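Apart from one protein chain that is not included, each protein chain of the complex appears where it belongs.
The letters A and B name the chains in turn, as written, and every chain counts its residues from 1.
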């Protein structure tokens, strides 16, 4: 992609685990040490130290599954919301633009934890939605605003000439957006979306306050009955670490593939 | 020059403002079917602005522009219909980098002209042959030289069977050794009778191909006439000064 005449300005959204870059040797080594170190320590605790670590590892896996469900569900929904918001933010229609901007401003001004509480219990008041879905919606609404800014920046990073060329061929704005601008913008926003995914994976632990039995909640349940707080949170931290490092690596590889594929 | 052929483009008293700055001042001109008009002038003279107003990439504040019988300055007119009929070639090529050369040519054919894929590809391949890069059909634009990219851009515009093509400084972004290949394609087009409006600094091309030369400065048309007259004995001081600077 870097060879394209239409070179895109990279979007810098600094959040989440750093996606390892092969060019950054120091970071790459750190990734290896952290990832394999965390796996080694986990295995040692589970099988070498046994009690209560083995019990904890047995207790939490369904929580990992819930964490995944919330994360993947929320990132998909947030991407859709983000795309619509991003398009709204660059719309010439004053009403649509205003609505999208208002949404972004409101969401960015409220702490994530407060929003999650608010959306979850607000949803509960007015519509009957199961808890897991409510949690996913709450996360997605929060992240949708940030994703909207990612998409807006991504779309605006595509040179103006692309839209003009498409229009001059007789395409409508919608056709030009779908056929020309968005396919290019998606490649630009992929790295920031990857970052958002990692951030969301970590922030998904916040849904544990909604009594969604995610990884953190499972750990808290275990600890609150056995009082082995230190051991439990050690395990929970290790599992989160392995997951975020694994996914940041995976996203890094995906990006590399995508760039090389051109 | 076919004096009796119908008007393809007609601009009447066109003005455009950027805040307090007036980019176009009562610009009026017309282009007949089959005519080749070259617009020249120093940078900032408004020549690109008037060209881009023809297919409403720029909006105008006063005046009217009629293209192929349709009023471009009327917001009720479906501008897409105008743009379907009027091709445009840009200084920076503006090929779609995520599509192959062939797909660049077929996209608007299928989306706008509703041609089926096979028909569109056939037309595309013929046009690529015509501009001399049929072998690059499967390549992505990034793999092409600037000259090749601009030839693809011309072919892309031709694929829509336009009634006229607007060229906005088509060779200004090219390395000198590639300018010739693009101008050759344009000359061939001219010979085939394509209606062309060209903004360029290539005076040789203007002299050779243009039916008429329009010289603009400070948002106004200063002088208009045949290339022989303009290049040998222009009437206005500003035109003389401009020619002395670039020739």
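Odds and ends about this structure:
Here is the rule we go by: contacts are C-beta pairs under 8 Å (C-beta built on N, C-alpha and C of every residue); 3 or more make two chains touch, one makes a residue touch a chain.
Methods note: contacts and distances are computed from a predicted model.
Note on the omitted subunit: UniProt lists it as "Basic amino acid ABC transporter substrate-binding protein", one of the names in "phosphoenolpyruvate--glycerone phosphotransferase", "Basic amino acid ABC transporter substrate-binding protein", "3-isopropylmalate dehydratase small subunit" or "Molybdopterin synthase sulfur carrier subunit". Counted over the whole complex, the shown chains touched by the missing one are A. In the complete complex, the hidden chain is touched by one of A:152, A:187 or A:220, namely A:220. Remark: the omitted chain is touched by one listed residue; of A:134, A:162, A:179 or A:204 this is A:134. Within the entire complex, the positions of chain A that touch the omitted partner chain are 121, 123-125, 128, 130-131, 134, 209, 211, 213, 217, 220-221, 223-227, 229.
Keep this in mind: only the chains that are shown with their structure count from here on.
Within the complex, the chain B residues that touch chain A are 55, 57, 80-81, 83-88, 90, 92-98, 107-108, 111-113, 140-142, 149, 153, 156-157, 160.
If you check the complex, the residues on chain A that touch chain B are 3-6, 159, 161-162, 164-172, 175, 179-180, 183-184, 187, 262.
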